[in-house]
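All protein chains but one are shown at their positions in the complex.
Moving on, here comes chain A:
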Amino acid sequence: MRIARPLRLLKFRSGGLAPIIVILAVLLVLLTARQPDFLSPPSLMSFLGRSAPIILLAAGQYFVIVSGELDLSVGSLVTAQVVIAARLIDGDPSAGWPVVVLLLAFGIAVGLVNGLVTSRLRVPSFITTLGMFLILVGAVYLWSDGAPKGGLSEEFRRLGRSGFEDVPALGRIPYALVILLAAASLALVLTRSDFGRTLVAVGGNPRTAELSGVRVWRAKTMAFVLSGVAATLAAILIGGYSGVSFQAGVGLEFGAITAAVLGGVALGGGRGSVVGAMLGALTLETLFTLMNFYGVSGALKPTVQGAIILFAVAAASFRFPSR
């Protein structure tokens, strides 16, 4: 029993990780068939580094979705954070860390508002976060008079674009990957903590949770805050990697939701794992890379995401008919 434990990950049980692992493996096989050196350390490290933001967002989205809600504001939050960072830093190398702290505070504040409006004022999260999405987009435009101002310092951008050089066997390890691994470990610890298990109960049956003494509103608000923090980390990496633009976060909320659903996190809450959500994001990125290699137009990305959401939700309801 104890020895068999690690194998349980692969067992095809309800809500398990087996499907997403199989899909990812198939995609990787197809990818290496086309691009044999894709799995070589330098290419793989850079791929993982590039994928870090969406994986972070998927992890954040996991907490929100598993609690029974949805966060549509993360994409615009990423954009807002990048634009804010650029204006505050304005090329000043010494402003880096203070601004990181400020961004985190802003991400937490956005999560708090999302969470409290949803859980205390009982506005459906779909509407709350859609509103937040629009508020952030408009505010950022207004604040910067239509064009991003200032610029990120090289020091700030290092987080997103540099890494540990000359690591034996692996070559360069992007800082993004290190941040991702740290955040992922933290997320995993959180999902196994009292908070994490309680959050799943809140999503599974809020009535039962409430009657067992859970402060449902607090748990849900915490989930939105985590999503806000994840979006902030993603923004720091994206700003570093691709620079400042109003397009920085466009569409990321759907990417994150698609990834989570693909990874077996049930919309409506109560089922799924953060590892699944992150693997879902990795799978999505692998798929897009594959499409790229096979010359499929990048314009198809939203279509593919939409199809995946529909398919994954349908597959889930087929596997768990009781819902």
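The working rule: a residue touches a chain if its C-beta (ideal position, glycine included) is under 8 Å from a C-beta of that chain, and two chains touch if they have at least 3 such contacts; residues count from 1.
Just so it is clear, contacts and distances are computed from a predicted model.
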| item | value |
| --- | --- |
| Identity of the absent chain, which is to be given by its UniProt protein name, from "Sugar ABC transporter ATP-binding protein", "Chemotaxis protein methyltransferase CheR", "CoA-transferase subunit beta" or "Fe-S cluster assembly protein SufD" | "Sugar ABC transporter ATP-binding protein" |
| Omitted-chain contact residue, chosen from A:Ala209, A:Val244, A:Val265 or A:Ile308 | A:Ala209 |
| Sole contact to the chain not displayed, among A:Gln81, A:Ser153 or A:Thr198 | A:Thr198 |
| Touching residues on chain A - with respect to the absent chain | 14-15, 194, 197-198, 200-201, 204-205, 207-215, 270-271, 320, 322 |
